[in-house]
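These notes concern the structure reproduced below.
A single protein chain has been omitted; all remaining protein chains appear in their positions.
The chains carry the letters A and B, assigned in the order they are written, with residues numbered from 1 in each.
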Amino acid sequence: MSEFDAIVVGGGPAGTSAAMRLAANKLNVLLVEKADPPGSKNVSGGVLWGNSLSGVMPDWEKTAPLERYVKSKGIGFLTKDSSIDINFRSTKFNETKTGYTVLRTKLDQFLNKKAKDAGVTVVTGVTVDRLAFEGKKVVGVEQDGDIITSDAVILAEGANPRVAIDSGIRPPLKDEDVAIGVKEVIKLPEKTINDRFNLREKEGFAGEYVLGFLDGGVEAGGFLYTNKDSISLGVVISMKHLRENNKTYSYDIVEQFKNHPSIAPLLEDGKVDEYSARMVQEGGLASIPKLYGNGYMIAGDAAGFSFSNGLILQGMNYAIASGIAAADTVVEAKAGSGISEQSLSRYEEKLMNSFVLRDMHTFKGIGDITWGSLIHQKMPGVLEKVMLGLFMEDGEPKKHVNQIVKEALKSSGLKSSKLLLEGYRMYKRM
Amino acid sequence: MTLELVVLIKVVPDGKEVFVDPVNFTLNRSMATNVLNPADENALEAALKIKDEHGARITVMTMAPPFAEPFLLECMSRGADQAVLISDRAVAGSDTYPTSLTVAAAIKHLGKVDIVFAGEKTSDSSTGHVGPGVAEFLEAELATYSRSCRYEDGFVIAERELEEGVEVVKIPTPAVVTVITDSNNPRRATLRKKLNAQKKGIIVWSLQDVGLPSDWVGLRSSPTVVKKMLPFPAIERKGKVIALDMIDDFVKELVDSGIIKRGGN
Partner (left out) sequence: MKIEDRLSLLNYKIDKSYAHITVKPDICETCPDHFCTFACPAKCYTLIDAKLNFKYEDCVECGTCVVACAHGSVSWTNSKGAHGVKYKYG
């Protein structure tokens, strides 16, 4: 007899959701989290998109520590001197809230407490070393030489899955799988934020930016999200492109973003209160490992579930949904034929039927395009020239829009056929 | 007979997350999470070392609201055998005097005790009163500022780190030893031990359990009066780096600026 029906490694969104769902089904669950208090080592942008949490907490919008709901959504293309912004605001966001800004230390502590209240045995401040095997079957986890046994283990250890790698069930990460996320939290009075971003109480702004101006042509995306009385701002830097560049420091890039003429005024008089960094899963479908085996499943970032198009970054909702799917798989297996590789293969089926894997199939290969120099290097420049052509009054005779676009493309060295081709590929994938 | 060791702990706001309010000099703890008082971790480790060598039963004890429970469990998972939480509404507002009194009463209630360990001071109030206070109420010997200690046939031999140097004292048990921060490397809890500790749980005592009347404790029985909070002025560092062959010039500069005085000879 095992000590637990299931052990969940990692108390982030994936792990806590899995644990809550298992406990709700009366299973005896152990959740192990290395940080104490939980969440104190985790970093997200972070907007929690979607409604996945309702699967374990129907009233989460009322009870969870949420900063603001996204009322205003921005996309910006930044060149050295200019920015072209698209800002989308909608009263529709009032009725159906699509995203909330969150701070992970608060959110994760809340989720771990909810798991505990649901009957999960929560242990914090201990790091699981490895999976424990009997032959090829996973029989629990190993920690400091002790083995704690369980029928199933759900690995939800986040973006640097040491347990999975050190247990030999997934390959080490490669450049293409990851990006480097670097973030700052900047304190500003609530009212100042409301004024600067044209928001009312509880309304928030979420902006993503293509940084087309970085020194040495590094490719990175920027984000800026409003919390109640602070701004979360950061960059996501492609590992592959930073390596090719090999002369820009990752920690300088976020400063370049902050100092951009269209960003700096938004932060004026703000006080940097925290600096943080975490690896981001970005590989898409290509970096997803084998998701299950005899006695284990992998969920959340550890499995590479996230969606990124170089602009927008989503992982928490995928983490929650995959954690719930893993938990349901254990519940069904225990009620049916028992835990085996066969019975846990239902996990992958569940993911295929949910947005987790469906999105990843839909956006297969999008990374090539978004991180491609087209969006990051050329597009902002082309847009800038078009805008200047349209709006600059320089005493020259006015040109037709067509002509302006053509000239802008020409000076960027982009062929319109290439733009069409890439544009079409992108369109197909979005 | 097994040695009976008691370790006194306190849960404090994480010192690195507490800020001084620039206006009225009170502490802003709103962002701070709770931690085990750093010196208490070393006190526990000192007790565990004696347990390793001689075998002992270790009881961890704190007087606090129920939020202290996870920290007591943490101590058990590092190797303490049991944990006592003295929790009673009547003790709210107690300063170090009634705290020492209550803790001493609880230790007596426990029965025989050989050595009581405590952190030399707590990071949130830094009085260093409780250890000596408990020693007084227990009529036990006392060694403060201990950086290491061992047990030998009814005696505690402690190295006391003082400003003038290190003093080695040998005192008979029962004894109270207060341990300085960073004097040893606290061991880590394991998952197995954490699970065992959770299973075992802690012991909760009220004032009545330890045999103290409630009007002996609390705010009204605390002689401390906080008159005013004053800032301790920060000293601006100049951050000068002096090359080795510039020492003479440097000394002259210090003398000229009145920072040091040249000694007469």
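The rule is short, and it goes like this: contacts are C-beta pairs under 8 Å (C-beta built on N, C-alpha and C of every residue); 3 or more make two chains touch, one makes a residue touch a chain.
This structure is a prediction, so every number in the text was calculated from the model and none was measured.
Visitor: For the chain that was dropped from the view, give me its touching partners among the shown chains.
Guide: Contacts of the unshown chain, counting the full complex: A, B.
Visitor: Which of A:Leu188, A:Met239, A:Val386 or A:Val405 touches the chain that is not shown?
Guide: A:Met239
Visitor: One chain is left out of this view; which of A:Asn51, A:Ser262, A:Ser276 or A:Ser354 touches it in the full complex?
Guide: Only one of A:Asn51, A:Ser262, A:Ser276 or A:Ser354 touches the chain omitted from view, namely A:Ser276.
Visitor: Tell me which of A:Asp5, A:Glu184, A:Glu219 or A:Asp328 is the one touching the absent chain.
Guide: A:Glu184
Visitor: Looking at the whole complex, which of A:Arg89, A:Lys116, A:Lys137 or A:Arg162 touches the chain that is not displayed?
Guide: A:Arg162
Visitor: Pick out the residues on subunit B that sit against the missing chain.
Guide: 14, 16-17, 31, 33, 185, 188-189
Visitor: Hey, which subunit A residues sit against the chain that's not shown?
Guide: Residues 34-36, 39-44, 103-106, 108, 124-127, 159-160, 162, 172-175, 177-178, 180-182, 184-185, 230, 232, 239, 242-243, 245-252, 255, 272-279 of subunit A touch the chain absent from view.
One rule holds in what follows: only the chains that are shown with their structure count from here on.
Visitor: So the centre of each chain is just the mean of its C-alpha atoms; given that, what is the distance between subunit A and subunit B in Å?
Guide: 42
Visitor: For subunit A, which residues count as touching subunit B in their complex?
Guide: Counting only subunit A, the residues touching subunit B are 30, 32, 37, 40, 121, 123, 125-126, 128, 141, 143-146, 148.
Visitor: Show which residues of subunit B lie in contact with subunit A when the two form their complex.
Guide: 33, 74, 188-192, 194-195, 198
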